[in-house]
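Some notes on the structure that comes next.
Every protein chain except one is present and positioned as in the full complex.
Going in written order, the chains are labelled A, B and C, and every chain counts its residues from 1.
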Amino acid sequence: MPLTPDQSDEIAHLRSQTVPTRRATVPALEEILYEAFPALDHGFVRVIDYMGDDAAVVQAARVSYGRGTRKVSEDAGLIRYLMRHWHSTPFEMCEIKFHVKLPIFIARQWIRHRTANVNEYSARYSILDKEFYIPASENLSAQSTLNRQGRGEVLEGAEAARVLDLLREDSERAYRGYAEMLNQDEDGAQADPSRSGLARELARMNLSLNYYTQWYWKVDLHNLMHFLRLRADSHAQYEIRVYADIMIDIMNRWVPSTAEAFREYRLGAASLSATGLAIVRRMLAGETVTQPDSGLSKREWRELMEQLGRPADV
Amino acid sequence: MPLTPDQSDEIAHLRSQTVPTRRATVPALEEILYEAFPALDHGFVRVIDYMGDDAAVVQAARVSYGRGTRKVSEDAGLIRYLMRHWHSTPFEMCEIKFHVKLPIFIARQWIRHRTANVNEYSARYSILDKEFYIPASENLSAQSTLNRQGRGEVLEGAEAARVLDLLREDSERAYRGYAEMLNQDEDGAQADPSRSGLARELARMNLSLNYYTQWYWKVDLHNLMHFLRLRADSHAQYEIRVYADIMIDIMNRWVPSTAEAFREYRLGAASLSATGLAIVRRMLAGETVTQPDSGLSKREWRELMEQLGRPADV
Amino acid sequence: MPLTPDQSDEIAHLRSQTVPTRRATVPALEEILYEAFPALDHGFVRVIDYMGDDAAVVQAARVSYGRGTRKVSEDAGLIRYLMRHWHSTPFEMCEIKFHVKLPIFIARQWIRHRTANVNEYSARYSILDKEFYIPASENLSAQSTLNRQGRGEVLEGAEAARVLDLLREDSERAYRGYAEMLNQDEDGAQADPSRSGLARELARMNLSLNYYTQWYWKVDLHNLMHFLRLRADSHAQYEIRVYADIMIDIMNRWVPSTAEAFREYRLGAASLSATGLAIVRRMLAGETVTQPDSGLSKREWRELMEQLGRPADV
Partner (left out) sequence: MPLTPDQSDEIAHLRSQTVPTRRATVPALEEILYEAFPALDHGFVRVIDYMGDDAAVVQAARVSYGRGTRKVSEDAGLIRYLMRHWHSTPFEMCEIKFHVKLPIFIARQWIRHRTANVNEYSARYSILDKEFYIPASENLSAQSTLNRQGRGEVLEGAEAARVLDLLREDSERAYRGYAEMLNQDEDGAQADPSRSGLARELARMNLSLNYYTQWYWKVDLHNLMHFLRLRADSHAQYEIRVYADIMIDIMNRWVPSTAEAFREYRLGAASLSATGLAIVRRMLAGETVTQPDSGLSKREWRELMEQLGRPADV
């Protein structure tokens, strides 16, 4: 369970209060505001705040004085048009702020998306809790033999057991070293009055990359979709996809028309290369095209045939 | 008057409706939400939406589960600390969205601040109204003779009258040419059925830079303060300062503690160069320092003495 | 002719000098360094400086100590892979700096690409030359009747002549007003010693949007390609496409492997929506699909059929 009772109380307190506002408001998102959606073994995603809704996209695209059209269907049509033609600025007019708890090695991938605002819990200033990520056994995958940057079969039997033991033992030991260097006992009190304790900014380096950190992460809707398109993709590492999938559910609540256009023109869409497009045209004209006369490498040919739902024959 | 009756009605309609929210809400800002604050002769600034408040800065700095402390004085102290030590990321956690109407030559200065989101009214797609900026006579300044990028005395008499006539006549004429090329009469209808009308994206180039445009401009609090520090400065062009001053008033309503720290550590602060600091130390130690033995140029010496409230003696 | 003799001399002087460097250097780009490529009637594009080459993309992708592989074919393969899989950061490792002279209404479109560095000629500080854009007659298009943001047929006969006259007369007149307000004669000298002259920062607003400005524009290769994909597109305004086309030629010289991958996976590529992809799959499986049972609007159906080289039948 990712939250302490105190934290749950603080959240419940926030959720119990409403005040009137004149701003664009989304009831389906208000419903889950501040709630922690669990991710991995100790992580979570919480929505802390948001600005705008589907109508705000329309309103900005039109630079209008009021809230845009009142018909949802007209707004949805314009939103589809904007998405199809890569008009990104109207989507930048909505903003969302998350509180995320995640393992450090995932935080290092995530932060590469620069067009966002971040405040991370500081281990220079505070002491990290003893919380580390251990994969569930069904996610304990071998190195892929085909793709240097991918996962293969799930490990089993003795090898799986040994890996889990190693991860747990080394993580436990790293924290024992951390606490001892800090001169802290289990309750956070000074352990040995004759010692000074190493500076926090140094002691933290003994922790391993599966330790959890947390941050506030604020992003506009356009950049959120860019993040989700890359991180909800099947090539993304499983541990970040878990977070991306939760955020897609949140987006469905927040901006349903935009989310639908996003599925149609980004998530479910296909990009054909110039050569790939020429092949499709030839096939539709009745020609039988094979890999050797396609102009594509075997790998690209397989990828294209998979997209088109055809046998690859190579 | 910058608004049409229709626009005023749309705004009044928006202002008449409130809904409940669980989000951080600022009553003093809600009070003026959507209202148009006039700027120059036809422009305005309106707040369309906002995210966060002073407490949200504190909450992000602490990566807290609840809304941070409940004592305003503690929050204000932390905010002052963050501002003093250039911790910018907590201020990025608040966001505000403006609707601004402004002359094109000012829009061209404004857009140089890149860390913001913008949707501008498109003259490729729509037809611009006949609204152009004419300075009030007290702002009709001569070129400065000291500073190539500055204003001198206010023009008077015949020269002032001639300038105002020229500005008005040329602006009127530019619009006549624009409308004629578009083949539009005064009501926006086709003027001459035998003509096609020039493409909007071309016709717009006949308008002059004092014509008004408008945009939605969304920015986080840190970057807003950066904008205001530069554009509310006495070296900024008067016409953009008018907008910056309105936005400072809005900021005072929105985040009063942050606004106070901003005045203390940015707007009212002084930056001393290494040499300037050494001079102050020498003066405080009782030494009489003069420009020739100061290590500063005459210009920098005058600037320093002015900051220190001392006679320049050069 | 866009350059004065003095400017041409300065450029020739720069081009006459070479010095030794250990940096990655591209002879085909050195050949044209500093040269002005004409654009529209008075504009140009010049390359002022560059950093990196195709091999620098590979070197960064591998975080290597040396200059990466020596075989051009291996580098090209990796570059194609990076482009296909949207790995953008290695392309950010190359940088190019342009000097561009362009009409203000085009500069206003261009500057919306925020991820670049810009220094523009300041009309607060200096006086603009009398240079304005007048379209060639073959580019004098009517407003499109199908697309609010597009051009239709070319204007002809009396209407074309009238438009050109209006553009020229109004531009001339705007400059006369500008010079008179500045109190400058044709040689830039004070015209009337009894007058002060309006501040430059005010006088400039009398000029129209077809006047030329100029800037230094510096951008990394990834963001350059993003700019070119949008601005060399057939939906972009003709006047900005002229610049984009010149820059694509420059890119071909600078980074030929990247430029080839860019044509294959971006410029010549097609994006199919989820529904569009399903239609292609059905057609390839032998099904006859028509617009009404396609799930697409008529407009999207036409766009898809055009991409696929099929008759639209609607």
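Basically, contacts are C-beta pairs under 8 Å (C-beta built on N, C-alpha and C of every residue); 3 or more make two chains touch, one makes a residue touch a chain.
The structure presented is a predicted model; accordingly, all values stated were derived computationally and were not measured.
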Residue among A:E153, A:D185, A:D249 or A:E287 touching the omitted chain: A:E153
Among B:H13, B:R168 or B:R281, the residue in touch with the chain that has been omitted: B:R281
Given A:V100, A:V118, A:I248 or A:L308, the one touching the chain that is not displayed: A:V118
Selected from C:Q143, C:N183, C:Q214 or C:Q237 as touching the chain missing from the view: C:Q214
Selected residue (touches chain absent from view) among B:A136, B:A189 or B:A270: B:A270
Footprint left on subunit B by the chain that the document does not show: 84-86, 89, 112, 230, 235, 263-265, 267-277, 280-281, 283-285, 300, 307-310
Residues of subunit A in contact with the chain not shown: 103-105, 108, 111-112, 114-115, 118, 122, 124-126, 133, 135, 140-144, 148-153, 155, 159, 162-163, 166-167, 169-171, 173-174, 177, 180-182, 195-202, 204-210, 237
Contact set of subunit C toward the excluded chain (per top definition): 3, 6-7, 10-11, 13-15, 17-25, 30, 33-34, 48-52, 56, 59-61, 63-67, 89-90, 92-93, 95, 97, 99, 117-121, 214-216, 218, 220
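Everything below uses one rule, namely that only the chains that are shown with their structure count from here on.
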Copy-to-copy rotation for subunit A and subunit B - C-alpha atoms, rounded to a multiple of 5°: 180
Inter-centroid spacing, subunit C versus subunit B (mean Cα positions, whole Å): 29
Subunit A and subunit C, separation of their C-alpha mean positions in angstrom: 34
Per-residue multi-chain contacts in subunit C, two or more chains: 112
